[in-house]
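Excerpt of the complex: some chains, original placement.
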């Protein structure tokens, strides 16, 4: 039975759970970072969960995902086991990239999750190429490519959008506009801040979406993905969102006010969604508590898995520079 | 893709025994496109224009626009798309018109093609071939005369090939495409019109080992690519003086064939390394350093380098010629190693 929200309880709970998994996973990560279990650069997705979770609903197992260094959320929503992601951040051999990638380079080719790319804009051409492979093979697949609004200023953005549009390739460009690239606000990075106009310059269908509303994202991504899959060429979504935390673990946040952050927190994608589900009686407090408990258990297990993980032998340092046994 | 699959099944045309480097490159591309439908060629003007250096002429007509793809001027995007297509199961051959423009795609090459396998813990192999023209000598001036193949050889995760003979131009592409990892092939612009013999099946041609192009006992001249003809020329001149030079063609700049380098030093005990890159930080420096490490006690004289002058290449012919490593300088260096200062 669907409701005024257009979804049933099972699906509502699914979306909520997926967003909560990301939130709680990253909260744990922060603790583990202070304990120096996790090192290097770590970028949190907290506040933006509705984007990855909503968009992922539009994809099938055959579709591909390409993301950035802020990709814990995308990896979790794509179905990568939390344990493997955590082990990766611990630098363990059991991690999704055997501990060689860390937080910024989560990969799972079996799930068609092609990273975790730490060069802003650098993964867009990869998404175009993955889509080209599908197009040439006649496979009705979509490649979803996530990137921040900061990437829009990079030449690679422009080249990639043009190429995808020119060749009518099945790419769903998901621009996560959280208003800041590190400390640089969009207005100080782009002369034209309506990002859908960028896509229009390539004759690419584009629309803005409330990225704090998981259902809005799901709807928009669903519509765009079916259009892409049907052969209408690449589409562009500007997902308007906000990161609640610092850019990375080293950011003193000099560039924005606490008040601004607090204002956006009132639009928390999770809190708001819980309230809407509650209003429609799709979940109640007890159910939320149960979900939280399940997630806590999942994360306890993930951390235990990561802790128990092994280190790659130092002798294997030079493995995976070239493919093995095939030359 | 159906039309092109049909084309791929059509019988191959017999190849002549003597041909040009350009024709050999084209025959290699054609054979690759015929042999494996996952192979496609993309780059600027590879199709309708026929290739900037006429290498891909005719391929568009034969294989169609899906498999011979003209790209916009977007080096970063189409190289990156080649990487993505390789991840997606294809076997792309990406042509960057010349090495000079490859700088625009360096982020994709170093940060993606070369790293994806490692940073994914072995999951993301990138079976991609990137071809480009390299080199100076045609009065194209500072922005169109780079010789950066030795510089590219610094990057772990890629393989760097420099076919210098017509036979290598014909037969290195196949194993490059069979390689599961990214391979960069540098074709020196001055070689396209060179002619030579092509072996019927390329047996004996690999993408791992150096080749002795002329045997000799007095001094080794180690080189590759566009400077091979000049080294062979120098060897002839040296022979007139009674110095027998062995000319070694590295063929593969990454990984270097250490065994071949060691072997030639063991035979001659004197070495001149020649390449067209700027001297400081050239691949010749690497070869020299390896000889230092591997064969120091075998040396009868310090290893010499003959490289390009450290200038952005000037247009004027006499200046460009003076900047490039040519037979007289090679002869002089070889003579020094044999006869001293």
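Residue numbering begins at 1 within each chain, and the chains themselves are lettered A and B in the order written.
As a convention for this text, contacts are C-beta pairs under 8 Å (C-beta built on N, C-alpha and C of every residue); 3 or more make two chains touch, one makes a residue touch a chain.
Given the structure is predicted, the values throughout are model-derived calculations rather than measurements.
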Stoichiometry of the full complex in this file, by chain label: A x2, B x2
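Here, only the chains that are shown with their structure count from here on.
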Whole-Å separation of chain centres (CA-atom averages), chain A against chain B: 40
Residue ranges of chain B touching chain A (in the complex, touch as defined): 1, 40, 66, 71-72, 74, 76-90, 92, 107-108, 111-112, 116-125, 156-157, 159, 179-181, 208
Contact set on chain A toward chain B in their complex: 64, 95-101, 105, 107-109, 114-117, 119, 122-134, 136-138, 155-156, 159-160, 162-163, 166, 319-324, 326-327
